[in-house]
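The structure's right below; bear with me while I get my questions together.
All protein chains but one are shown in place.
For subunit A:
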């Protein structure tokens, strides 16, 4: 990430990437009104490196800049400043070559030819990718086998389920043998079980093929399941960049639940916790409190002295990722974050 020394495993390298959307020039407004009245900074100095065999989840609210980031990498828009490279190819000047080595999986099924078969969809894409008919004859069964759709090769897309259509989109992205994948909300319309299968497939591919993957999703439990690096974005800036374990280590405020035997013990322990500056919620014989970032369970229990002996059960619940991310957004307004 920031300050990272380049090496041969780096696939996607973005440095200081900034995108400013400006209102269309005055002469263009004669024909069509501009949808912008003020310049909008969609990306502000994004630094990111995704290496071979690595998944990076891009997370952020709507308008965070995720789509702009993806569009710059695949050449659908240009950065205003900064640089971006994919396998050493410049994202502005060599986007045609980049589109050969980056497989893009759009979020919507509409990108598929609905009344054509899976084979016909893949053949069209393959021919535009410069694959020969012989190559396609070998690759199409292979990628369809990979995504478990071999039996549906000659089935019309419109008749497939949402999960199958998502796998066709993935197969299309994989067809030419990319080194990187960009997955824009790949599980958007897919049910949770099919989504789980799709994500497992992506994780297997990353391991087997050492693909560099950039993925965006609003389903945070999926991001957690991917055990990936995370890029938390908001307003075009990075709030956090690093792996999810580090994020937890740095920002997690686990909830501590204590169960006591008597009401008197509960009161004593609650007072002891409050004396340490913790907010305590008492519910019958149960106590709940949030651990501060710099305090361990051992330190908290140690602070209770002999009263700790009356505790019957202790449970530590990690913060849900949703709350953790919200916490990072709240407490870390400045861009940057850990690396």
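Definition applied: a contact is a pair of C-beta atoms (placed from the backbone, for glycine too) under 8 Å apart; a residue touches a chain by one contact, two chains touch by 3 or more; residues count from 1.
Going forward, contacts and distances are computed from a predicted model.
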Absent chain [UniProt protein name; select from "NADH-ubiquinone oxidoreductase chain 4L", "ABC-2 type transporter transmembrane domain-containing protein", "1,2-phenylacetyl-CoA epoxidase subunit B" or "ATP-binding cassette domain-containing protein"]: "ABC-2 type transporter transmembrane domain-containing protein"
Touch with the omitted chain, as defined above, among A:208, A:262 or A:296: A:208
Candidate in contact with the missing chain, chosen from A:178, A:197, A:242 or A:272: A:178
Hidden-chain contact residue, picked from the options A:12, A:74 or A:321: A:74
Contacts of subunit A with the absent chain, listed as residue ranges: 19, 21-22, 24, 28, 31-32, 35, 42, 68, 71, 74-78, 87, 89, 96-97, 99-101, 104, 106, 108, 110-111, 113, 115-116, 120, 123-125, 127-130, 138-139, 142, 176-179, 208-209, 211
